[in-house]
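Questions regarding the structure given below will be posed in turn.
One protein chain is absent from this view; the other protein chains keep their places.
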Amino acid sequence: MISKKLPQIFYGGDYSPEQWPESVWLDDMRLMKQAGVNLVSVGIFSWALLQPNEDTFDFQWFDKLLDLLAEHGIYVDLATATAAQPAWLSKKYPDVLPVDEKGIRFSYGSRQSYCPNSPSYRRLSRELVRRLAERYRNHPALALWHINNEYACHTSSCYCDTCAEAFRVWLQNKYGSVAEVNEAWGTNFWSQYYYHWDEIIPPRYTSTFSNPSQVLDYQRFMSDSIFELYQGEYDIIKSVTPDILITTNFMVDFKPLDYFKWAKQIDVISWDSYPNPEPDYDLAITAFNHDLMRSLKGGQPFFLMEQASSQINWRPYNTNKRPGVMNLWSKAAVARGADGVMFFQWRQSVKGAEKFHSAMVPHAGENSRVYQEIAQLGKELTKLSEIIDTRIKAETAIIFDYENWWAVEYQQHPSQSLNYLDQLRNFYKPLFELNIPTDIVPVDCDLSHYQLVIAPLLYMIKPGVKENLEKYVAAGGTLIVSFFSGIVDETDGVFGEGYPGPLKELLGISVEEFDALEPHMANKVRLVRELGDLKGQYNCSLWGEMVKTDTAAALALFGEDYYGGAPCLTENQYRQGKAYYLATQPEPEFYRDFLRYLCRTNHISPTLVAPTGVEVTKRKGKEAEYLFILNHNPDPVTVNISGKYRDLIGDQEYERSVSLDSKASLVLKRGNI
Amino acid sequence: MISKKLPQIFYGGDYSPEQWPESVWLDDMRLMKQAGVNLVSVGIFSWALLQPNEDTFDFQWFDKLLDLLAEHGIYVDLATATAAQPAWLSKKYPDVLPVDEKGIRFSYGSRQSYCPNSPSYRRLSRELVRRLAERYRNHPALALWHINNEYACHTSSCYCDTCAEAFRVWLQNKYGSVAEVNEAWGTNFWSQYYYHWDEIIPPRYTSTFSNPSQVLDYQRFMSDSIFELYQGEYDIIKSVTPDILITTNFMVDFKPLDYFKWAKQIDVISWDSYPNPEPDYDLAITAFNHDLMRSLKGGQPFFLMEQASSQINWRPYNTNKRPGVMNLWSKAAVARGADGVMFFQWRQSVKGAEKFHSAMVPHAGENSRVYQEIAQLGKELTKLSEIIDTRIKAETAIIFDYENWWAVEYQQHPSQSLNYLDQLRNFYKPLFELNIPTDIVPVDCDLSHYQLVIAPLLYMIKPGVKENLEKYVAAGGTLIVSFFSGIVDETDGVFGEGYPGPLKELLGISVEEFDALEPHMANKVRLVRELGDLKGQYNCSLWGEMVKTDTAAALALFGEDYYGGAPCLTENQYRQGKAYYLATQPEPEFYRDFLRYLCRTNHISPTLVAPTGVEVTKRKGKEAEYLFILNHNPDPVTVNISGKYRDLIGDQEYERSVSLDSKASLVLKRGNI
Partner (left out) sequence: MISKKLPQIFYGGDYSPEQWPESVWLDDMRLMKQAGVNLVSVGIFSWALLQPNEDTFDFQWFDKLLDLLAEHGIYVDLATATAAQPAWLSKKYPDVLPVDEKGIRFSYGSRQSYCPNSPSYRRLSRELVRRLAERYRNHPALALWHINNEYACHTSSCYCDTCAEAFRVWLQNKYGSVAEVNEAWGTNFWSQYYYHWDEIIPPRYTSTFSNPSQVLDYQRFMSDSIFELYQGEYDIIKSVTPDILITTNFMVDFKPLDYFKWAKQIDVISWDSYPNPEPDYDLAITAFNHDLMRSLKGGQPFFLMEQASSQINWRPYNTNKRPGVMNLWSKAAVARGADGVMFFQWRQSVKGAEKFHSAMVPHAGENSRVYQEIAQLGKELTKLSEIIDTRIKAETAIIFDYENWWAVEYQQHPSQSLNYLDQLRNFYKPLFELNIPTDIVPVDCDLSHYQLVIAPLLYMIKPGVKENLEKYVAAGGTLIVSFFSGIVDETDGVFGEGYPGPLKELLGISVEEFDALEPHMANKVRLVRELGDLKGQYNCSLWGEMVKTDTAAALALFGEDYYGGAPCLTENQYRQGKAYYLATQPEPEFYRDFLRYLCRTNHISPTLVAPTGVEVTKRKGKEAEYLFILNHNPDPVTVNISGKYRDLIGDQEYERSVSLDSKASLVLKRGNI
């Protein structure tokens, strides 16, 4: 349970009352209570008001605010206020401002712009956090800590001299000697050899491509540098309030930070979800991120820290969420493991860069569609308290590795369309559409409890990965690996033994060459024999390879070009399990049929067989299980269920089938009904 | 009359004889006389030659030039030569060079590149102007002063430290205290609060969006800073030659400067017109700018300072003006209120960045189509002297507000396609095509003499605007306001009372939410009942709103989506007048039909009912009125007229109808024929 003080689904949003006179605060309390709000995030951008200058702090208005919230029974997700330093600080200590790769220092006047290695930022932010923690350690409103905000959102890399020096220290810790750095980076290429530590600098503005191993290490270093900011705040807070959980809010499809590495030091995961509005919305993208967030701490509940009640303001076109959509998407988060649904923000700003970003209370006030929907959702969520801390069980997992992501998308790779997330989604999307629960797991995860594991585009094989995958398959697991895998080690150095490097034995193949197809080029996947749904031929594009089977059997062959007739999909029996290799990117039907085939042969069942556009998940508690049925379609649907269920919100009982209007959802309880 | 010395239509161009040996000057005189040239602009880019160094001026060659012109009866529009400072000056005082938002200082070697707040630029440019004014105060050729050139053309914002300091002074004058700045800019958002003046800087290079109120004030400050340059030169000249009128040349659709604010301190308006060549040419864009220039000083004649005789050189493709086009477009300027038609430039350069920009005398010399057309036009214009100082009377006005333009196009707004000029043109274009004279007026204009006033996209309602519009309608006026109006005050702060803020009572509606449509989205405007031409249904796109009528009546409803059936076009009887609100952007036919309906009900008649593509305007003098008929079509047309007219150029009389060839035009005099 995230907060013992608040054993309910979190409901609320970012709250910035400093943008309004105090007269509005009381009205806020009234509207919050009316809407069922139980938690608000305060202080995220309050540093400038909390600390007028280096020697002065002003907590009085903040005391008043927290007291008022406590008085009204609303809990606080207390932000550390370090997300945006005040103007006076940037002016006094210019080293806090980051520097771009051309050496140009950013100016202040926006938000979240600081060098992660700035000593001034580190010292002053930690001093603020210490004071906040000590002042509010026993405040009755305090339910959760919220460190910083959307780390690395605008500034994920700094190239200043402070960072250069910190990079050298980081390298010394990692490699020990300059000789080891030269070895790891392959600096005999292009006359890049370093003789002294102080010759090593960040990958700044250069005439052409930087060294890819250096770039990769800089990405690692930046993720680690920013993590140190987090860890610094965490340690201070933990030492003062050891019993209050701590979160920091993550983002969608976010590349700069290794969230798996971070998650180990985070008490509870939260994230901000701003999907594209309909009709461009791709359900699977959000679902993938929900599943990732749930998986970051092994299935432990997470929560939505931010979403929009209606339109946002930073896309080229910002349409409104249509009636019912906000409710449905909120439920979809809970359905995949969220124990809280919150918004940016409580009351819509009237000034500043986000004044046209929607809020729980829009400019039009309480007599508005948006607020009415917010209040309705709040009412509904109070009926879901019993699902807190229930879990989702997945037998399928997709491996997701941030360092692999960084390395495989380095600019000078064979194809600019080689996008790691695309390759993950090629497999994720059919699983999502089939309502087969899937975890998104790190490459060093214990895989033993999964029936099917998919490792798309696993370009980089770090130490231990080969062993982990072999162990999993040897024990009877089923593994899929897709093209351009097993190419480099953790330094981005190509394996000497030929592709797919250390995976050769497990996959039972070798790859002589790969072929990055231009957009107008295509090939065919021709099945050698029918494998259930997987049969006949499929179009493929993007990539081809010349595969030679060793112990593996060819299940499908390329249909055309000079490697026509060579294997395209292979199966290798490896001890008790099977390892598949897919050497191209086929059309979506292939992925669907291939996964259906493998799910069937591995006895993996969907949560429920439901019509297209109906998302179904199951959360299991100790005494009951809860079926979420969400109709994303523009039309009503009927869904067959088996067994007796009670609708937690509507308090109605169902058997055999349920009917849902467009955008409607049900949370059905089975068990101790 | 612009110049008593020269009671004719101005005809000539920029003249830069310093680019040729003096032997060419005499030939210039001959060709000018032959072409009917009576005025040339000299000295625009002569600073480097007029002042070899800080202590030395060289006016001898300039004396000779002016004497030669006077001798040949050609008047001078005397430029102050401050448009481009010499290389020696930029080198000696680097602070004159502007700095971009990343802090990079521009280099010299081009033109018109100076920091508007540079003390060196201000001191040295004014010294030059003083000397020019004193030297040529009594020169017989002097007819007009031409301050600088196309202010802000290339450098409309500077971000240097001088500007930062000047910005703080500007803010002190405007707001008095830092607290007031914080209040105006809403700096409690994103921790942007300022404690001291010296913390405030321009909106420089930042990690994400700047504060929109700060950006808006910086746009105002820059317009004002550049205006101070103008005012500084103006005051010097006026003190020396109080009787010679002063101009500075404006530009098309030009956003950085508040031309209404500037116009108050300009004696005579002039502008530079470089429309896209045919066939992409949109007649209405140029006509709109002519009407704006005429309106800037309440109908007082303006003149074309620059246009091209044929091709220009800075578009991706620079086609020639076809035969007759230059003549027609010149007449179109006079038709809308211009008392002068001039060119950039007299003789085509043979070196420099504009050597492929056409001129009155092209590279091919006098035996050329271009020069022949120039000479022909000169001959014709001498026959139009009597139209000087006649006026155009409009009963229709469109409100145009520069600050609204700046604010509504701030980057983080609901839709990137929300373009202020587009919304003005939606209404202007059908009025233009119907040959209904229209003024373009500022938001604080006395509107009482208009029958119909249109305020498209009036996002910002500054103090006094509500009262001005209410007064106008109350007295019987008809007002149209279009969507996303009444949103913010002059600080760009959203009105607390909901949209459309202070216009709620006048319009008799409230707007609960707006919806920025993506390009693929659309809706319908469905008329509740037939209103003359306005009937049935129209497509609409870009924008939708949820409008609630209070005292207003719904004339049309949205046809689709979740606000289908809600009002889309409303009419509110406000005392003696009517106020309309349009909540979307319909297709062009709607604007045409809606304006036809309102013109009919308000007894506003076209100047003449003419075939498509025939522009007709009327200029009225004390004793006569002059009908301009211009055939923009590729084919001949016949136009019906009523009454007797004499063609000023062809000296022929017409009754009932006139026939015009393609690209032909007539200036018909009625009255004391």
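Brief remarks follow.
Each chain carries a letter (A and B) given by its place in the written order, and its residues are counted from 1.
Following the convention adopted for this analysis, contacts are C-beta pairs under 8 Å (C-beta built on N, C-alpha and C of every residue); 3 or more make two chains touch, one makes a residue touch a chain.
Just so it is clear, the structure is predicted and the values come from calculations on it, not from any experiment.
When the full complex is taken into account, the listed residue touching the unshown chain is A:211, out of A:90, A:125, A:162 or A:211. From the set B:107, B:411 or B:659, the residue in touch with the chain omitted from the display is B:107, counting the whole complex. Within the full complex, the residue among A:22, A:512 or A:550 touching the omitted chain is A:512.
Across A:36, A:86, A:186 or A:577, the residue that sits in touch with the chain not pictured is A:186.
Even with one chain removed from view, subunit B keeps its contact list with that chain: residues 16, 18-19, 45-49, 52-53, 81, 83-88, 91, 98, 104-113, 153-155, 277, 280, 310-311, 313-314, 316-320, 322-323, 348-356, 362-365, 367-370. In the full complex, subunit A touches the hidden chain at residues 102-104, 185-196, 198-201, 203-214, 412-417, 491-496, 498-499, 510-513, 515-519, 521, 546, 561-562.
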